[in-house]
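With one protein chain held back, the other chains of the complex are shown just where they sit.
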Amino acid sequence: MEYLNKADLICDTIDNGIILLNEHLEVLFWNKWLETRTNITFNQIINQKITTVYPDINEAKLKRKIKATLTLNSPTFYTTELNESFFNIEFKNKITHRVFKNMQQNVTLNPYDIENKIVIVYVYDSTILKETNFKLSRAKEKIENEHKNTLVIKQQLENSVEEFELLLNATMEAIVLFDEEYKCTNINDVGVNLFNLSSKSKALGLDILEFFEDKNLNYKKLENTFEASMITSCDNTFPALIKIKNAKLNKKKIRILTVVDLTELKYRDKLISEQAKLVAMGEMIGNIAHQWRQPLSAISTAASGLKLQKEFHLLTDELLDESLDGIVRSSMHLSQTINDFRDFIQGDKEMMVFDLEENLKKDLSIVEGMLKNYDIQVFLECEKKIELHNYKNELTQAILNIIDNSKDALLEKNVKDKYIFIHTYEFLNEAVIEIHDNAKGIPEDIVNKIFEPYFTTKHKSQGTGLGLYMTHQIIEKSMGGAISVSNIAFEHNKHQFKGACFKITLPL
Amino acid sequence: MKILVADDSKMARRMIIKILEDCQEIGHEIIQAQNGQETIDLYKEHAPTLVFLDLTMPVMDGFTALKLIRQHDSNAKVVVVSADIQQGSMSQVREDGAMDFVKKPISEAKMQQILEKIK
Partner (left out) sequence: MENSAILNEDQQDCLQELINIAYGSGTAAISEILDAFATLSIPRINIIETRYLQDYLQSQVKVGMPQFLATQLINGKFSSENLFIIDQNSAENLARAFGLEETEIQDVNELSDVILEITNILSSSTISKFAQEMSIEVSFSPPHVKLLNSIEEMDSTFIDKYHQVIIISTILQFENQNIRGELLILTTDDTIEFIKKLLDKILDEL
């Protein structure tokens, strides 16, 4: 194999360094590759100890490795870590992407001549490999850090979501979120319970109208809070306080529906109303008792008178007729009172058309006795004939209550000449009833509170505080009208008076 | 000639026996011992001409067995055959009276050399 005779050609053209060293570290061969990279020629280094030219080489280590190679008759290695080379070859040419200043090397020692204790050293330039590894490990570190950051952010996000869910479910109200198209995107736990859903997911995608009983509700126009009837998945309805708020989240339009269940409140309202009614009834019975005293007394007087007259043979046909008429009149009066009371107890099942003036006159006749007893003068002025389509007995209850309050005030303030004025007129397509007295008015600090339930200035045994509240509820909620109170000053019979004025407006 | 081969490894013993066969040294009586104790006992029983002794054996190691054999018979011819070829071991066994120290596996040439010495 004569082509292997050109071993020197192989040594000169091979792309790594070849050194022959003996056990004393003397260089016996130095190839071209090394010449070009170290700028040290073969002649310069031959037979020199390698450490004279490269004093940084760890002598003890090199000697040990040479010994190992020769003893084992097997290769030994230098694998260099970052920035450590077997011997220092600085890069003079490479400019771009440089990570290392000097050449990174992998070195292998093989036994060459065991008897003469010579080893052959191969030097490989592993710079590029090391650079790549270095860059890779840096990239890896960067990714790991980013991953850590991502995990932190993810955790924060999860915490935020958790917080959000907690808040959403901590409220008393049902909160339902809708997208632009009014399709449900989220609902809180309260909502799930309130609408009787088996799970949150059942609500997703539902149209907003599915939650309302009235499918024709024009919710788009309603910005403020309003009352509506809601419907659950079991087709049960309940009254609720509603607010629909439009908002923008992440550049998308969302709708937030809050639902407050009014069932309980309405129930309590009903209880209060019933309670008040009982109280009103009680009052009315009191009034009737009052009413009946006079006619009963009249009947009794007439009957005893007739008897006496007959006994004394003074009874004439004329006298008999007169007394009988009186008795009949009184009986009718009694009967009428019963009718009124019965009407009142039964309540209004439906709205009716009635004349306002007639209603007011009837109301006054119910309390006629009481008014006379306390010496209260009532003036009724109706500007024109007004017909209402409403609940007439409820109006009665309200009017009676106001009169009752005025009476209490007049008595309490010890007003000498007690007056109550009732004035009705039409204004802006509404019926207006103004009732004012001269009981010196309501103190400024409580004038706003008198319509509140359980608010009373009277002693417990005398007032429940429900009267005016019920009046307010009746006028505003039931009859669709409005009631307000204010203090006024007025003149009557050339005297100045101060009093409270209740103004009721009702639709026509 | 009686030859005592002492080694805990069956394979090792067979290798020595094979080499003996390769050297055409047949007709010998081969006695085999598996540990140091057995080696002593068998030596006393059979009084072999030559002993091949391994150093690392259980119960009693080769070093101790060597000493005891030499104590028992100062003319005993013991060749230590061992994988353990450290300087220290080599000088130790020579001191204790081994005839030779041979590295395993014993070669044919070496075996011939030993057999020559005995004759």
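Read from first to last, the chains carry the letters A and B; within each, the first residue is number 1.
Heads up, the rule we're going with is that a residue touches a chain if its C-beta (ideal position, glycine included) is under 8 Å from a C-beta of that chain, and two chains touch if they have at least 3 such contacts.
In this text, all values refer to a predicted model and were calculated from it rather than measured experimentally.
From the options A:Arg64, A:Arg268, A:Arg293 or A:Lys310, the residue with contact to the chain not on display is A:Arg64. Seen across the whole complex, the unshown chain contacts subunit B at 9-12, 14-15, 17-18, 56, 82-88, 103-105.
Although one chain is hidden here, its contacts on subunit A can still be listed: residues 60-61, 64-65, 67-68, 71-79, 81, 84, 106, 108.
Throughout what follows, only the chains that are shown with their structure count from here on.
For the pair subunit A and subunit B, the distance between mean C-alpha positions equals 98 Å.
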